[in-house]
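Can you keep this structure in mind? I'll have questions shortly.
The complex is shown incomplete by one protein chain, all other protein chains being positioned as in the whole.
Now for subunit A:
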Amino acid sequence: MLNLKDVSITFNEETPDEKRALQSVDLELKKGEFVTVIGSNGAGKSTLMNVVSGSLIPDVGEVMIDDKHVVHLPEYKRASFIGRVFQDPMAGTAPSMTIEENLAMAYSRDKKRKLIPGVTKKRREMYREYLESLNLGLEDRLNARVGLLSGGERQALSLLMATFTEPHILMLDEHTAALDPSRAELITEITADVVKKFELTTLMVTHNMQQALDLGDRLIMMDKGQIIFDVSGEEKQELTIKNLLDEFHRIRGKQIESDRAVLG
């Protein structure tokens, strides 16, 4: 479904600020696979997301979605088959427009926008049904401006908008990080539900290790622009935070030793 081959990108090349954000990254996601991505700040998680979404073009390497080369497809065109939820709950919705208008805009994501009304009686019923699945009572507030909703409600709406058109790829960028614990848990639950319901191929970045372990059927760890750890299936089910940290130190420890060998 999603295929990254030998993707590299370097910022500020040949300056003291040079940063090799991604170094020959290979990644393949099968259809319906739910992958969580962890790693410290500057590990290259966001760069990876931006390369897939199209807001960054890699220096070298191939990005393929459904066996189509998409490297030179601009962000807005790729967006017709990629659903995204951002970290900032304010980023995924238009505050001065109503809930139903926001849903209407998400509805036309994978279609050509035409000069026909975005909200019709028939569509309003459909939007209402989708909103009911969130259990937040938003279905009774179709004409409320989104700016009036709380952060948690807005993020739930963003998640619904990103998923109900069943995109080929769903990308979640630390989408619970800015919420309080109970809201974060709610959004995590909704995430698990919709991904399962629509069988979405999902790439989720998180800083929360427990969340990375609980959600999804595959986990990758990034560091210094590389994928250093990749587990799936039963092995992932049995993983604990302690295992994960040990694994990190084992891999990186080796690296430090080998660096020492080179420098020595």
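As a working rule, a contact is a pair of C-beta atoms (placed from the backbone, for glycine too) under 8 Å apart; a residue touches a chain by one contact, two chains touch by 3 or more; residues count from 1.
Convention: contacts and distances are computed from a predicted model.
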Point to revise | The complex's invisible chain, by UniProt name, from "Hydantoinase", "Acyl-CoA dehydrogenase", "Ferrous iron transport protein B" or "ABC transporter permease" | key: "ABC transporter permease"
Point to revise | Option from A:Pro16, A:Pro117 or A:Gly233 whose C-beta touches the chain left out | key: A:Pro117
Practice item. Would you write out the residues of subunit A that touch the absent chain, in ascending order? Key: 53, 75-77, 79-80, 82, 84, 86, 90-97, 101, 104-106, 108-110, 113-119, 161
